[in-house]
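In what follows, a structure is listed as structure tokens, so that the remarks can point back to it.
Every protein chain but one is kept in place in this view of the complex.
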Amino acid sequence: MSMSPTPESILEIRNLKKHFPITRGLLRKQVGVVKAVDGVFLSVPAGKTVGLVGESGCGKTTTGHCIMGGTPVTSGEIIFHHPQLGAMDLAKANSAQMSKARCAMQMVFQDPNSSLNPRMTIFDIVAEPLVVNQVARGSALRQRVEELLGLVGLRPEFMQRFPHAFSGGQRQRIVVARALALNPRLIIADEPVSALDVSVQAQILNLLQDLQQTLGLAYLFISHDLSVVEHISDSVAVMYVGKLVEFAPTQTIFHFPKHPYTQALLMSVPRPSPTAQPRAVLGGEVPSSVTPPPGCYFHPRCPFAVQQCAEIEPELIEVAPGHFVRCHLAHELKLEGVGSLDLSVSK
Amino acid sequence: MAESELLLEVRNLKTHFFAEEGIVRAVDGVDFTVARGKTLGVLGESGCGKSVTGFSILRLVQPPGRIVAGEILYHGLHGADNRALDLARCSPTSSQMQSIRGGEIAMIFQEARTSLDPVYTVGSQLIEAIKYHQSLRQEQAKAWGVEMLRRVGLPDPEATFNKYPHQLSGGMCQRVMIAIALSCQPKLLIADEPTTALDVTTEAQVLRLIKDLQEELGMSMIFITHNLGVVAEMADEIVVMYLGKVVEQTDVKALFEDARHPYTQALLRSVPQIGKKSGERLQTVPGSVPHPQNIPAGCPFHPRCPSRMPGLCDRKEPALLPLSGNRLVRCFLYDEDALKGANVHVANT
Amino acid sequence: MNETLTLDAAAPIEAEGKITVLSVRQLMWMRFKRNRLAVIGAVMLTMFYLMALFAGFLAPYDPRTTHAEHPAAPPQLPRIVDQEGNFHWPPFVYATASKVDQKTFRRSYQPIGDTRYPLRFFAAAEPYRLFGLIPTDIHLFHVDEPAKVFLMGTDRNGRDMFSRVVYGAQVSLTVGLLGVTVSLIIGTLLGIVSGFLGGLFDNVTQRFIDILIVFPLIPLWLALATTIPPTWNSVQRFFAISLVLSLVTWGALARQVRGSVLALRETDYVQAARYANAGVWHIITRHLLPNTMSHVLVIATLAIPAMILGETALSFLGLGIQPPMTSWGLLLNEAQQTRVLLQQPWLLLPAVFVIVAIIAFNFIGDGIRDAADPFSK
Partner (left out) sequence: MIKYIVTRTIAMIPTFLLLTVFGFLLIELPPGDYVTSYIRAQAAQGNTSAADQEASMRAQYGLDQPIVVRYGLWLSRFVRGDFGDSFEFRRPATEIIGSRLGVTLTISICAFLISWGIGIPLGIYSATHQYSRTDNFLTTVTFVGLGIPDFLLGLLLLVTVWMLTGEVLTGMNSSAYASAPWSVGKVLDFLKHLWIPVTAVVITGTAWIMRVMRGNLLDQLGRPYVTALRARGLPERVVIYKHAVRNALHPLVMSLGQTLAWLISGFTIISLVLDLPTVQSIYLRAMLQQDVYLGGTILILIGVLILIGTLLADILLAWLDPRIRLY
């Protein structure tokens, strides 16, 4: 398959694979391989948000780390359109190129408690990217940090305090401020609101949206929470056991899904409405990425599976412009989206 | 609600932790009732005391924490005089309390795998619980155990019986926990965020299972969660907790359609709903949940409250007021006496 | 940004607590102070180290001076009440002389005359160098000849045990510190390198540490101590012994450091620093070292008593510190022969100092361990 390269896309991932060997014993004999990421295709347009969803262990976080160069890629392409340097393939980039790429893209982590060094002040934390990349020093550095803290809605007086003095939501703001320090064009946000209280979650989501508008940021928004992803994303990618199974604009994927797994995910989401239909239950367990089933990885749990599904692995096909599905029956199946559900919640 | 319909009544429960740094009022005046065969949802954010409430009912709170006031009246025992038993006055180590735990009231936890002893098979842990509450012989207990594993939908129950917790997935561990909890057919199940650590598809499986078993066994349930979607699915009646206090109690439909407490209203508005993409900004609750040692004076929610009334909310603490339709709200907005007495103008309702 | 403004309005409510503005170190100190045993340990140790520092001032005699007339004299505490029951200040001693029982050959000491010899405080006596630098002859207390003040008795050569214990503290209390410092350097270096590099280097280092950790300390110390050339002088020997002590104990430290480096390497903040293009040096000095230091401190504090014990044991066997230097272990060496000990049990008094020092270090180590992780509770 080919994903039409859109000129304005800032990140394109083609058939990304990341396999971890499993070794045993003293001689480090390889006894197996974890296919953490095994065929991911993505395209993140500049200034837009792409949601990446899937259940735990499906490889969505590993995909994020592959993009940031945190772990060497097994195969595939990660094309990053650097604002100054043009297109570069991060899967093959050397460390110098990677350093340059990292100035234009940053990552926000899930747990704001563990992503801030408890022994550094807020100033040191936010200033760190500026210092190591020798962007600013002295009063310019101070000014920039104050500016960044203001951008995320924190008072500069807190600069000399330590992370433990802040609440979860405030810490996540600090994390965002650090990520913005080098003026990136792309932010990889790995479950940025999952560890936060419900009442604080909305603050951070709004902050991210405001920053996108004022700074023109693009987000790869990794999450397991479909409601949040629907709210914030322009398009959504769904992963299952290391593979991308569906990729489409948000409205399309939520209302007209083409992959049975996507449908099952949508139906599983709990709805804050006592009158909503009981949710559909998908049977079975997620297979291990060491010993996935043959054929389509989803076929043992799929209510529509046919003989072919157990034997041949489906390819990613484009069923409509910008709508990619990895399913043999993508053209035949009539699946239901979230619109079909009774959602009589009075606002 | 008729007296005979009641299974559990909690009145003015206070559980405090006497830490070196000071007293943490984790639960500070909680009232609710659980009806037979019904589910009470306890909704709240981290640090609101919802889990401690669950632990208090089973008298599992460990020092430096202890119950300092209140009653936990259990109506499930068929005593001669048909009187309720006040669990708050039982000794946590008494044999009476031990027979209540597991036998009358069971509990399941958030982290299913760490809630199982890693060095015994799930089967032996299952049998152990059965044998302590029912006088069954080893083979009978084992047969019953395998039957329970089958009922919670575990594939190949005989094989699972001899497995260790680390050999099972998180979802399967939670099923085992449910099997253990329900093996002695308790009248009340306390579920403390049982699906928070699970993926959505597994969560849906487990919630469905709990609901089916509840119907089958006719038991009551206290379902503790922070997830609005889950509580909407599971609960009949809901109490909303904020900083150790119940701020609102009502039936589930009324809560989602017409929440009264400003905190509940804000909470409902702040979560995005699936299938409702609007492109608009979310409404937020300003600030964050204060540390339990720094609880603000007056109404604990007033610093974050959009309808706060200076001079009233930051001075006095509102009481839990009964409103029409069996609902209770802890807010001055509905307390006409207080409004009159303080002579403040309500601008923001 | 509407809600950020309201957030700021609400923020001070939670930011007012005292705890919120303190650094990790201050939080640790707060928790440490609450542990009564740890504070007692710290006070005792401070006193011990002050004693070592001001040894010359505290000791009434030079530790090498032999009082030929007073061999194997029992401890003699200054008195404030004389034989007639009268109270006197300052405290005084009587001059004593020894008598040997012709049948048992036991030596006993009796006062000669009833002349009182008062303690003279801040008195000039034998010259010494304070801190090894400043020549002076002022001692905390002294008595005029022919009286002697032997707080802890004398050894069979008539040397004042108290003075020897005070001087011995200099060696016994520093040998552990020196050993731990060397251990720390080896352990931290190897721990960080092997935790950071991983691979074959890590594998081999870990196997080696495996053996080192489980190998019993005393036989290994003995084996290593015998490798010190007998021709070395006492100062060289002092450093050699410290090295021997540290060579056996660096393994546990390296293991600990490696463990925390491995854990920290995976933390989000180290990952974030790496994604901000931070180099290895920056990550080690800003992230890994500061966050491992409290654990290292605990291990180090708990390793010192083992080293003091090691020095005591080696010197006790004659394999450690050599005269003219003196240490608590070496002092105990004289108590080794049971027959001698049975007649001069006060030769065991240095053991009290060893034990108190070890317990004090253990108290402190325990206190630091409890305080090391201020966010654990």
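By letter and in written order, the chains are A, B and C; residue numbering begins at 1 in each of them.
To be clear about the criterion, contacts are C-beta pairs under 8 Å (C-beta built on N, C-alpha and C of every residue); 3 or more make two chains touch, one makes a residue touch a chain.
No experiment lies behind these values; they were computed from the predicted model shown.
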Among C:108, C:181, C:285 or C:336, residue touching the chain not depicted: C:336
Hidden-chain contact residue, picked from the options B:52, B:72, B:87 or B:129: B:129
In subunit C, positions touching the absent partner: 37, 207-208, 210-211, 214-216, 218-219, 222-224, 226-227, 229-230, 305, 309, 312-313, 316-317, 319, 332, 335-336, 338, 341-342, 345, 348, 351, 354-356, 358-359, 362-363
Residues of subunit B in contact with the chain not shown: 55, 58, 60, 93, 95, 98-103, 106-107, 109, 111, 114-121, 128-129, 132-133, 164, 166, 177, 180-181
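Here is the rule we go by: only the chains that are shown with their structure count from here on.
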Chain centre separation (subunit A, subunit B; CA means) in Å: 33
Computed distance of Cα centres, subunit C from subunit A, in Å: 55
Overlap residues in subunit A, where contacts from two or more other chains coincide: 167, 169-170, 203, 206
Residues within subunit C bordering two or more other chains: 3, 7, 11, 14, 19
Subunit B partner contacts - residues on subunit A that touch it in the complex: 55-56, 167-170, 197-203, 205-206, 209, 224, 226-228, 230-232, 250-251, 254-255, 264-276, 278-283, 285-286, 337-339, 341, 343, 345-346
Complex interface listing, subunit B residues touching subunit A: 45-46, 169, 171-172, 199-205, 207-208, 226-230, 232-233, 252-253, 256-257, 266-268, 270-277, 281-286, 288-289, 304
Of all residues in subunit A, those that touch subunit C in their complex: 26, 65, 68-70, 99, 102-103, 106-107, 109-111, 114-120, 124, 128-129, 132-133, 152-155, 158, 161-162, 164-167, 169-170, 175, 178, 181-182, 203, 206-207, 210
